[in-house]
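For reference, the structure discussed in these notes is given below.
Take a look at subunit A:
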Amino acid sequence: MTQVPVIESKNLDLTFETADGPVAALKDVSLQIGAGEFVSFIGPSGCGKTTFLRCVAALEEPTGGSLTVNGMSPEEARKARAYGYVFQAAGLYPWRTIAKNIRLPLEIMGFSRAEQEERVNRVLELVDLAGFGGKYPWQLSGGMQQRASIARALSFDADILLMDEPFGALDEIVRDHLNEELLKLWARTGKTIGFVTHSIPEAVYLSTKIVVMSPRPGRITDVIESTLPQERPLDIRDTPEFLEIAHRVRDGLRAGHAYD
Partner candidate 1 sequence: MRTILPVAVVVAAIVAFWYLAAIPMNIHFAVTSAQRAGAEVTPESGAERRNMGAIALAARNPAQWTDSWTQAKPRLPVPHQVVAELWRTTALQHPASKQSLVYHGWVTLSATVVGFAIGTGLGILLAIGIVHSRAMDMSVMPWAIASQTIPILAIAPMIIVVLNSIGVQGLIPKAIISAYLSFFPVVVGMVKGLRSPDAMQFDLLKTYNASRSETFWKLRLPASAPYLFASLKVGIAASLVGAIVGELPTGASRGLGARLLTGSYYGQTVQIWSALFATAILAAALVAIVAGIERATLKRMGLAT
Partner candidate 2 sequence: MILIIAALALWAIMWTVNVRLANGESAGTSTVRLLVPLLFGLTLLAMWELVVRGLELPIVILPAPSVIAERVAGSGPTLWVDFKQTFLKGALGGYAIGCTAAFLTAILVDRWDFLRRGLLPVGSFVAALPIVGTAPILVMWYGFDWHSKAAVVVLMVFFPMLVNIVAGLQDTTQMQRDLMKTYAASYWQGLFKLRLPAAMPFIFNGLKISSTLAMIGAIVAEFFGSPIVGMGFRISTSVGQLALDMVWAEIVVAALAGSAFYGVVALIERRLTFWHPSQRR
């Protein structure tokens, strides 16, 4: 791992003012993410995992502490288009074809027509959707839509990929497949990935680092460095090593969770 952190948060706080009084979504969150790491955020709902990712993306404003992305403030990083963001749902525009959806960020960022064309074809290839560029999103399955939305996030080649429960709405079989694909893609591109999930096997299977969080207030309870090898076939999930990490994650979740 490189020593310069790509994402660095120190004592990050975020308090939402609601009608029922202030809610601490994030409390004293400190974390370093190095270049090329695959970091999963796991925890029950309300633990602030999505909120943290949104802070990194400058979609939420922290109320305390410091947060840098590529050494800049999140807002500057957003303006510099430092990251691609994948949401819970594919969120493809129904009036654009798959290819034109992927082209959307390229149009906004002012790439030349020729380069748009070339990049769209390249990322379609990358997510195994070559030949589907002319289809409309609503003509594809949920898994294909989500792959297209990943392609959209990859198209402008930012170094950071932020993914907020991207496979949460998909069934288990499709999810397994996409997990495998995502690992391959990560290996090929060497991007830094922040990945929010509520599935323990998914987190363990994918990550080099697992951040376990707990709610009220949202905070980090454990950070687990994975000892699994880079090369991970799907059946690695049956190895004792895998199960041990999963066990530790489960313990972390249980410790941080008051079952009220």
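One rule holds in what follows: contacts are C-beta pairs under 8 Å (C-beta built on N, C-alpha and C of every residue); 3 or more make two chains touch, one makes a residue touch a chain; residues count from 1.
Here is how the candidates were picked: all candidates are chains of the complex that A comes from, given by their letters.
Keep in mind the model is a prediction, meaning the values are calculated, not measured.
Colleague: For subunit A, choose the touching candidate in this complex from 1 or 2.
Modeller: Candidate touching the shown chain: 2.
Colleague: Write out the stretch or stretches of subunit A touching candidate 2 in their complex.
Modeller: Listed in rising order, the residues of subunit A that touch candidate 2 are 57-59, 78-81, 83-85, 87-89, 91, 93-95, 104-105, 107-109, 136, 138.
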